[in-house]
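As you look at this complex, bear in mind that one protein chain is not there, while each of the others sits in place.
A, B and C label the chains in the order they appear, each numbered from 1.
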Amino acid sequence: MLNEITFYLTAIWTLVFAIAAMSLRQMVHCALSAAAAFAGLALIYLELNAPFVGFAQLLVYVGAIAILIVFAVLLTRGDEVGPNRSQASPSWLAGLAVALLVLGAIALPILSSPSLQKVAPPVATAPVKRIGEELMTRYVLPLETVGVLLTAAMIGAVVIALREESEKPAGQGTSLLSFNGGRTQRPATPETAAHPETEEAVTLP
Amino acid sequence: MNPLLSHYLVLSALLFSVGFAGAVTRRSAIIALIGLELMLNAANLNFIAFWRYGSNPQALTGVMFVLFSIAMAAAEAAVGLALVISIYRQRKTIRLDNLDSLKG
Amino acid sequence: MINRADQVFVLLQHWLAGFAPAVVQPLVLMLFIIVGLMTVFGNCFALTTIMERKILGRMQNRLGPNRVGPFGLLQPMADGLKMIIKEDIVPDSADKVLHFLAPLALTVPVWLAFSVLPFGRNMSALQLDAGILFFFAIGSSSELAVFMAGWSSQNKYSLVGAMRAVAQMISYEVPLVLATIPILMAASSLSLPDIVQAQSGYVLGCIPHWFVFTPWGLAGFALFMIAATAESNRCPFDLPEGESELIAGFLTEYSGFKYALFFLGEYLGLFAVTGLAVTLFLGGWHAPASWLEWIPSWCWFAVKFGALIFLFIWVRATLPRLRMDQLMNFAWKFLVPLALVNLFVALAWWLSGAWHSPAGLGLRWLLGAGLLAVPYVWLGRGLRHGESGLRQYSYAE
Partner (left out) sequence: MPQPIKFLWLIPVLPLLAAGVSALLKRERRQWAASLAIGSMAVSWLLSCAAFFSTLGGHPYVRQIFNFRWFDLAQSGVPLGWVLDPLTAIMLMMVTLLSLLIFIYSLGYMEHDKNFTRFFCFLSLFAAAMLGIVIANSLLLLFISWELVGLSSYLLIGFWFEKPAAAAAAKKAFITTRIGDIGLLLGMLWLYHRSGTVLFYDNGQGCLEQSSLAGLVVGTTVGGIAVSTAIALLIFSGAVGKSGQFPLHVWLPDAMEGPTPVSALIHAATMVAAGVFLVARMYPLMSAGPHPVALQVVTWIGALTALFAAAIAVAQNDIKRIIAFSTISQLGYMMMGLGVGGVSVGMFHLITHAFFKSLLFLGAGSVIHGCHGEQDIRKMGGLRKLMPWTFATYAIGTMALCGVPLFFSGFWSKDEILRAARDWPLSSVPFYLGLAGAFLTAFYMTRQVCYVFFGKPAEAEGSHGPAHESPAVMTIPLAILAAFAVLAGFLGTPVWPWFHSYLSGENTPFTLAPLFEHRQLLLMLLSTVVVGAALALGWRIFSQVASTPRREMDPLEKAEPELFRWLQNKLFVDEFYAATVIRLNTAFARFSNWMDRVVWSGAVRGVSGLTTVLAWVNRTLDESGVNVGFDLGCAGLRGTGGWLAVLQNGRVQRYLRVVGLVFSLLMLALIWGWP
């Protein structure tokens, strides 16, 4: 009974925030709701006796991906100004219909199949030690591959998001982090300041 | 009374559809990415549920799959958001219906 | 007798729970722990604020607060009262919901982090298999809270402060986690009680077998403490709330009780990470010598904990604030590579595990220290030159 109540609570939490993440107007709210939904999923993993996965989910999704999304939202803020711009795409009704169709297509077989209405076997745990051993023996190649993939993704992300030199001259850029911004240039020295137009005059025919 | 396997599967289906609906209907590329992440999470939930309710939980296959899937999701989010930022720099917009120059 | 004193809290807990009906006993046990933790660390927070102000005062050649109560010890009460009765101002343009949720989102997870720390023998609330992963997973959610606070205030100082804080916390989380990995390798467990257990015993009969007494542990401890200072936004890494440039950063628009909650959250975060440092590096609740083992284990934890808190206060009194670019460079170009090198040092230590004799131990130390010294010097030189070095201010001279 207790288990069922916790399941329904977490499931409703997750679903509500997932819907909020997809439907709120303000993008920052969407991102934060998504983080809450991810955290709810982590709780569901805990209920399913997979604490390691739950913590990993929390660490990666809430600690990293949500933050990334928030940063991306702030870095692309210029796009959403203007009160009357609609957030939904023009044919959103069709999209919603397809989404409902997909839900039906998945949920129908689940609900109609009797073999899925089963109760959990009493004990199934994923101890950290076992996971570590499996990662180092049976899954060592996938692990290495994931390492390479993450490195490649990191380098790729840096290269893609790198500001090209020609876009903005170096030193002039004001990032969100450095509040004092680009430093002003030194004041003109008396010699050059005294006759600012002489040089121009010489070059003119 | 404990929840049945189908409870988790239905929850996963709902999450998947919500993510799908968001990815299809919202204009912002970032929201679409969040939708994709939700869909991925729904799939992960399926794996964990089947592992927990499956016949051979000692093999840890579902857990392993989800761990790798989470790592993949991290990579995907990093690259995807970098692309979004890069696109924003080029086009000053991340609205998906404005980004349709690749067409027949 | 010794055992009694050692286990006094555990025994008390079970004795009290005995009065409750059997059905709710697990809940009562948990409740006891929660109440205990909140009492102890809530008071700890009050005590630390006053002690910090007094110690800072002494170090700056002044007295510090001494008016309220004996030796000014009731100052925190006065402060708390002031905070609560002050008006709670919410700016007009602020995002009201997030503005309200942010302090809660910061404080609640921090309380959760205490649940895996072993404060003494058999004294951890949750015996989690992956305790340290839980700790970091919980810790990473405080970044979102800080962001919520900064963004919802709709104030550019707050936003800049929040973004700085998030960038800083993400950057310093990397060396923080990397510094703990050698520990996990050495203890071959992610569970904090197991890690403490792995540090029992003595090397050569007198030196406690704490991880800080190995080259990689010492380096890891230093890295961990630096990263922890930055994680908890304390001086010299307190740029996000730098009063002189950002008017307290993401806290600008907070007042009254919400402000106090932020304050509480920050100090609790500091306590949690300090407790983790004690657990990982300083042998947790183990005594430093075999003839001192009669003193209860939680006392040892408290002593080490207090010493580290004093260290933090001392550092705050000593060092000036860093510049933003120096801060990021320091994390990515110095701490992270050094933490990676530290992994190899731990590996070398582990590979040479067969050398037990004093001479062999000395050789291992030399090897580890040498392996660390070279990149330390080299990376340090890199920091001193170039963009992150000294800057000429044309108007300041």
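The definition used in the following text is that contacts are C-beta pairs under 8 Å (C-beta built on N, C-alpha and C of every residue); 3 or more make two chains touch, one makes a residue touch a chain.
Computed from a prediction, not measured in an experiment: that's the story for all the values here.
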| item | value |
| --- | --- |
| From A:Ala94, A:Val119 or A:Ile155, residue that would touch the chain that is not displayed | A:Ala94 |
| Contacting the left-out chain in the complete assembly, out of C:Phe71, C:Trp294, C:Trp314 or C:Trp378 | C:Trp378 |
| Residue in contact with the excluded chain [from B:Ala32, B:Ala49, B:Ala75 or B:Ile94] | B:Ala32 |
| For chain A, residues in touch with the removed chain | 89, 91, 94-95, 98-99, 101-102, 104-106, 108-109, 112, 136-138, 140-141 |
| Touching residues (missing chain, whole complex) on chain B | 20, 23-25, 32, 96-97, 99-104 |
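Rule of thumb we're sticking to: only the chains that are shown with their structure count from here on.
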| item | value |
| --- | --- |
| Topology of the chain contact graph, where touching chains are joined (line, ring, star, complete, other) | line |
| Inter-chain centre distance, chain B versus chain C - centres from mean C-alpha coordinates, in Å | 34 |
| Junction residues of chain B - those touching two or more other chains | none |
| Sequence positions of chain A contacting 2 or more other chains | 52, 56, 64, 71 |
| Chain C contact footprint on chain A (complex, rising order) | 26, 28-29, 32, 35, 39, 42, 51-52, 55-56, 58-59, 62-64, 66-67, 70-71, 74, 127-129, 176-180, 186 |
| Of chain C, residues touching chain A in the complex | 95, 98, 128-130, 133-134, 136-141, 143-144, 147-148, 151, 159-160, 163-164, 166-167, 170, 173, 189-191, 245-246, 324-325, 328, 394 |
| Contact footprint of chain A on chain B as seen in their complex | 1-11, 13-22, 24-28, 30-31, 33-35, 37-38, 41, 44-45, 48-49, 51-53, 57, 60, 63-64, 66-68, 70-79, 81-86, 88-89, 92-97 |
